[in-house]
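One chain of protein is taken out of this complex; the other chains stay put.
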Amino acid sequence: MNKENLIKLYRDMQLIRRFEEEVDKCAKKGIIPGFIHLSIGQEAAQAGMCHVLKKTDFKYPDHRGHGAIVLCGTEPKLVMAEIFGKKTGINGGRGGSMHINDLKCGNLGFNGIQGSTQVTALGTAFASVYKNNDAVSVIFMGDGTLGEGACHESINMAATWKLPIIYCLINNQYAISTHYHEAHPQKELKTWGEGYEVPSFRIDGNDVEAVVAAAEIAVQRARDGMGPTLLELMSYRWQGHFSGDPAAYRPDEEVAYWKAKDPLKITKERLLNLHGVSENDLLVIEQEVELIIKDAVEFSISSPEPDEQDGLLYVYADMEVQ
Amino acid sequence: MNKENLIKLYRDMQLIRRFEEEVDKCAKKGIIPGFIHLSIGQEAAQAGMCHVLKKTDFKYPDHRGHGAIVLCGTEPKLVMAEIFGKKTGINGGRGGSMHINDLKCGNLGFNGIQGSTQVTALGTAFASVYKNNDAVSVIFMGDGTLGEGACHESINMAATWKLPIIYCLINNQYAISTHYHEAHPQKELKTWGEGYEVPSFRIDGNDVEAVVAAAEIAVQRARDGMGPTLLELMSYRWQGHFSGDPAAYRPDEEVAYWKAKDPLKITKERLLNLHGVSENDLLVIEQEVELIIKDAVEFSISSPEPDEQDGLLYVYADMEVQ
Amino acid sequence: MSERIISFSKAINEALIQEMTRDDKVFIIGEDVGKMGGDFGVTSGIWTKWPHRAKDTALSESAIIGLCCGSAICGLRPVAEMMFADFIGVAFDQVVNNAAKLRYMFNGEVGAQIVIRAVQGGGIRCAYHHSQCIEPWFMNTPGLVIVAPATPAEAKGLLIASIRSDNPVIFLEHKMLYNNKGIVDEACEEMPLYKAHIECEGSDITVIAAMTMLPLALEASKILKKEGISLEVINPRTIVPLDKATILASVAKTGRLVIVQEGPKVLGYAAEISAMLAEDLFEYLKAPIKRVTSKDVPMPFAPKMEDYVLPKSSDVLRACRETMNF
Partner (left out) sequence: MSERIISFSKAINEALIQEMTRDDKVFIIGEDVGKMGGDFGVTSGIWTKWPHRAKDTALSESAIIGLCCGSAICGLRPVAEMMFADFIGVAFDQVVNNAAKLRYMFNGEVGAQIVIRAVQGGGIRCAYHHSQCIEPWFMNTPGLVIVAPATPAEAKGLLIASIRSDNPVIFLEHKMLYNNKGIVDEACEEMPLYKAHIECEGSDITVIAAMTMLPLALEASKILKKEGISLEVINPRTIVPLDKATILASVAKTGRLVIVQEGPKVLGYAAEISAMLAEDLFEYLKAPIKRVTSKDVPMPFAPKMEDYVLPKSSDVLRACRETMNF
């Protein structure tokens, strides 16, 4: 990968990291309502996948999807304000952390029921075929979500009809407290995709270059009408399932091992050692990101709460709820 | 396989064949209510599987399961009377063709929602482990039913927990009008099982000896605590989806090809040519079967209809419905 | 107006073809709806015309509804068939948590303009997994519209309106109605959603009855007329949202209400109508609001039992007489 792209990806990952860290802080301060799933540690998987996508593609970030969401194209401050439940949020505060959509840039991160976007994506992918355009549909999902029956119905239909779908399975090895080997029979989850004769690859999900390379193949196959691809991106969430979860179910060494495999650190080292980028160049990027995040948090805090009656909007196309 | 067993299997298949033929006749005469799915052509798959099972095993025949049901141990006339909706039916006429249960012999053919028994069987199999007994659970299913999400949830859990389950998938190549290659991506459906690292075999489902051999392996694995096995038994239904369906969606040559592969004929020829059984020996068996079928039909026709209020029974354990 | 007489199922078929001709964003999807033309033959002839717009699927009801939602996001107008309404149980989440909430989730930017044709109801002797009435499963979920035609003309007109609607519509097709015949205008256009129809005017008792219950109510109205009891029979046509205005106006006039509903009594849709009246029109009521329903059991197979479980003409007559004599 060339330097410019890798720098851009470093910036993307930095944006995710800092976004999530601030969300975490604000959640712990109690100024974000509800519960929050953070993607710290999984930046490379999200950034690498988003890197190869167009605005017109359909992206389905999941509950741990803030990272992919801020890279889809929505202004980070509008995402942050949504997480805060503010009127200025991209969905007017109706959705919150688990439901952040922005159709303008193909962000369909709306569903809190695991497995649901798997079958919804059949529809956006089907529409690409129906309308004969080149948009692909990318489902972000976790290892645990693979338990849902909807995953089977989805890949079965996608593979049969050769729909342009990418199953971007970020295997962070746990579903809440349950290790994927306790919930699934396969040594590698990619084996599941092979059962449908779907090209399936296990990739180091913390190596953003490896992710981009695999994602490019998958997206090209989809655009070429060759059907779905399953990418199993191995990664880890540094925190517990939700902000505040002590995650006592994971061995300390495991956490330490994965923190050492920090996707940002890996990329930074490559930039410094292989691409002749200076610490200072990166500092500039980090500061630029810092401004965005600071702005997002301030914007969110200072934004007004929604009107209580806003919750009554948009139920029917042609009727008002009283 | 020794002669005695093969003769017994011939008799079992003859019983299914003749049972179904009479059901078909009565349905077409209009003396059976509702609709009926016949298993003519699939006798070897049903008989071969049932042959290796005990009364204490849990059998889940599906909508095309009359054959397996009469081999589970329930008296054929009680099954027939149920199909007729008579008071003397094994379920008092409450169930009919699609819902014929008899717990005494482990017949759990109760479900008309495709995919449902797949997850129910997890429970009977789990109970075997919980109680530490050797009962296995056998799910009869069609190629089309594999579309249901429940199949995935079932095999995923069964394989992870090594539950004693056999997926007896009778691939008769059609789900109503839809060929399995139109609904599923795999060349062979057994590939699906391999996606869960479940031993999966495609077998000639019209060769009763091949079915028995495979079933024995699968059942032994289950009893030994080695987990589930998937058997894809290739076969064909001679009739349409339901009694009366003209099945115009199938090429005539295909039907002719499979009728030539008649499982009864194949077995009969083996008995005559390889085992020194005489035509007359087989005639005796056929006549014995004939008596059972005749008795079943007469019993069913002459049995009383249920009382109308019988439909109100057994809703709650401790309350009556008015 | 032409005097063309066609069946209920033919009326649905015509509506589909008419809308697919008019709008190439409309497509049909479901198990065996394409090549074979549907398990009940309702979609016949469509696949031949538009093979790419008549999709036969695997047995994957969640995928079917999910696909509908996704394609609706892209502006398409899918019409899905649930071969038997009961099977929607395996896709319940997709209906309730995806289709119904899609507009809300998307801030009104898009919604799930999908139609789910669900073949429901008892009477054909196919027991508890192929005979249920599903509207109570969905009525508590805001965002859904539930439509219930009783005649071929309604089937055609309401289906056209449902396809054009920007809301997700569950379109109930009672299987016992498929062979019923009636006058349907070939050039028929949409019949308005959310509007009940007064089938016959009367002054003593308002009787509300949808789908197969409507003939029972109309029969009762003829019989009771001879006894000097005048029924106003209302066919709701749309079950969610109910046409409150028409119902209230009628009961305000008659002061008496009997609701005839197929399906178990407990929290069937008759409960909502009754509660609505008990709340909004109390002072006009002259007698208890009666619900004539199926018995509270799974549907048994044997004809005698099934007939016993379903509401009967005599039940309607008894309820009306009791109401009148209160």
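Brief remarks on what is shown
Read from first to last, the chains carry the letters A, B and C; within each, the first residue is number 1.
To be clear about the criterion, a contact is a pair of C-beta atoms (placed from the backbone, for glycine too) under 8 Å apart; a residue touches a chain by one contact, two chains touch by 3 or more.
For clarity, every value in this text was computed on a predicted model and none was experimentally measured.
Residue C:K101 is the one among C:K10, C:R77 or C:K101 that touches the chain missing from this view.
Here one chain is not drawn; of A:G48, A:G85, A:G123 or A:G227, the residue touching it is A:G85. Of the listed residues C:E219, C:D280 or C:D307, the one in contact with the hidden chain in the full complex is C:D280. The omitted chain makes contact with just one of the residues C:E31, C:D56, C:D86 or C:E154: C:D86. Touch with the chain omitted from the figure is made, among A:Q46, A:N111, A:N171 or A:Q239, by A:N111.
From the options C:R77, C:R125, C:R164 or C:K290, the residue with contact to the chain not on display is C:K290. If you put the missing chain back, the residues of chain C touching it would be 62, 86, 89-90, 92-93, 96-97, 100-101, 104-105, 128-129, 136-137, 139-143, 240-241, 263-264, 266-272, 274-275, 277-280, 282-283, 285, 287-291, 296-298, 326.
Contact between chain B and the unshown chain involves residues 58, 90-92, 94-95, 99, 101, 103, 108, 110-111, 113, 116, 118-128, 130-131, 137, 149-150, 153-154, 156-157, 160, 313-319, 321. In the full complex, chain A makes contact with the omitted chain through residues 33-35, 85-86, 93-96, 98-99, 111-115, 144-150, 175-178, 182-184, 249, 305-312, 315, 321-322.
The rule we apply is simple: only the chains that are shown with their structure count from here on.
The touch graph of the protein chains shown is complete. Comparing mean CA positions across the assembly, the chain most remote from chain C is A. Centroids of chain A and chain B (each the mean of its C-alpha atoms) stand 45 Å apart.
Centroid to centroid, with C-alpha atoms defining each point, chain B and chain C lie 36 Å apart. Among the residues of chain C, those touching two or more other chains are numbered 57-58, 60, 62-63.
Across the assembly, chain A contributes 149-150, 153, 156, 160 as residues in contact with two or more other chains.
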